[in-house]
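To start, I am sharing the structure in question, which I have written as structure tokens.
Apart from one protein chain that is not included, each protein chain of the complex appears where it belongs.
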Amino acid sequence: MEIPLAATLARADRDYLGAFQAMATPCEVRVETDDAELARRVTGAVEAEARRIEAKFSRYRDDSIIGRINAAGGRRTAVDAETAHLLDFAGQCFDLSGGMFDITSGALRRAWRFDGSDRIPGATDIKALQKLVGWNRVSWRDCCLTLPAGMEIDLGGLAKEYAVDRALAVARAITAAPVLVNFGGDLVVSGPRTGGARWHVAIASVEKDDALAGMLELASGALATSGDARRFLLKDGVRYSHILNPRTGWPVQDAPRSVTVAALSCVEAGMVATLAMLQGKRAEKFLKREGARAWCIR
Amino acid sequence: MKPLRIIHGALIALVAAAACSSCTAVGPRPWEKDLMARPEMQLVPYPLQTAADEHVYFSKEASSGGRGFAGGGCGCN
Partner (left out) sequence: MQLKKRKAGRVGRAISAISATLLIATAASCENSAVAQDFYGLDKAGRDNFGPGIAYTEFDGALLIYQEAGGRVQAIEPTANLAIHGARGQQLTLGAVADAVSGATPNGAVPSDRTQTFVTPLKPQGSSTTVTSASGGSTVIQLPPTPGQVASAALGRQYTTAANTLPMDKGFRDHRAALTAGWSQPLGWISEIGGGGGFSREEDYQSITANVRAAKNFNSDNTTISLDLNGEFDSSFPFGGVPTGLSAMNAQFKPVTTRHKTQLGFVLGLTEVMTRNWLMALNYSYDSQKGYQTDPYRVISVVDPVSGEPTSTLYENRPERRKTQSLFWDNKLAFGPTVTELSYRYFTDDWGISSHTVEASERINLAKAWYVEPNVRFYHQNAANFYRAFLVSNAALPAFASSDTRLSRFDAITYGAKIGFRVSGRSELYVRADYYTQSGDGHPANAIGQLRRQDLFAGTKAAIVQVGYQWKFH
């Protein structure tokens, strides 16, 4: 494996807990086993998969597929099958959300910097940047993607959840022992714990770093959270969430502070949570209508 | 519910073992089926086109069928 691994492994109750830092977030994998060697192998495989996905889909790296697509300057970029599947998925989500979920909205971040400050960009800047946003302006056919010059894509809203699901798949290929993969609060479990017990998952508070907002029990499936706990702008008493509406170029108004969704996979949970946030004040209504198992914090 | 799950698990293990012991088996592994998933790789991707061909050849030649039923369902012969 060419990617250096850095995970630590510790005994935690009935589990081995592997921990490492990737995708700018703390990552952990719990394996319910007494076999330290097995836990080490699972942790190693999970970390390798996380680093692989991070390296492949990071928009900050020139050598990543996203880096190459964004630097193509209007030329066609051929992509591999895995990227193609992710782009297909992103395109389907664009359609399903009526253009609200858009992996090309990254250009707007040149104006919006969510650092907790009060720097609100000017309307003309946003208007100019909006010409560079819209999945419908992109040509995505036959495994080749062509972005008009100046546009960029960002799978950041998708890659972490995808990495969680992929990490579980990697872990399940190694062991049948109960496994929980948690990358910065987006998590998935392989199934119930030994003896049918549920996993206990704490939901972190949006107000303070160490406080808990609640406890969840999970026997199977995934949880993902979308929220603006630490990424927001505050000006004149208006809190601008970091979730941007690509159709207006402005942050979504009156969005919940966080939405946590339970679903079969982390990708699914994350997408439902993101679409709920994009609904702003109608988030709860949307979640109810779509029958999602969800928790909103306002 | 639980015993059922165990049996299910045992079955999967059995099938997996069988698959591993027959490495000479014809065909790609499951993760090599990307090309087979393409719509145009179906045996009959355009049923109406195939039906039209078979209808024409049925009514102009003495042979029919092969791909499917040799009957014509019409008196065009």
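Going by the order they are written in, the chains are A and B; count residues from 1 in each one.
The rule we apply is simple: contacts are C-beta pairs under 8 Å (C-beta built on N, C-alpha and C of every residue); 3 or more make two chains touch, one makes a residue touch a chain.
Source: prediction; values computed, not measured.
Colleague: Quick one: say which of A:81, A:123 or A:202 touches the chain that got left out.
Modeller: Touches the omitted chain: A:81.
Colleague: Tell me where the left-out chain touches subunit B, residue by residue.
Modeller: Residues 1, 5, 12, 16, 19, 25-38, 40-41, 43, 46-49, 51-52, 55-57, 60-77 of subunit B touch the chain absent from view.
Colleague: For the chain that got dropped from the picture, name the residues of subunit A it touches.
Modeller: 80-82, 84-86, 88-89, 91-93, 96-97, 139, 141-142, 144, 162, 165-166, 168-170, 172-173, 191-192, 219-221, 262-265, 267-268, 271-272, 275, 289-293
In the analysis below, only the chains that are shown with their structure count from here on.
Colleague: Just curious, how far off is subunit B from subunit A if you go by their C-alpha centres, in Å?
Modeller: 37
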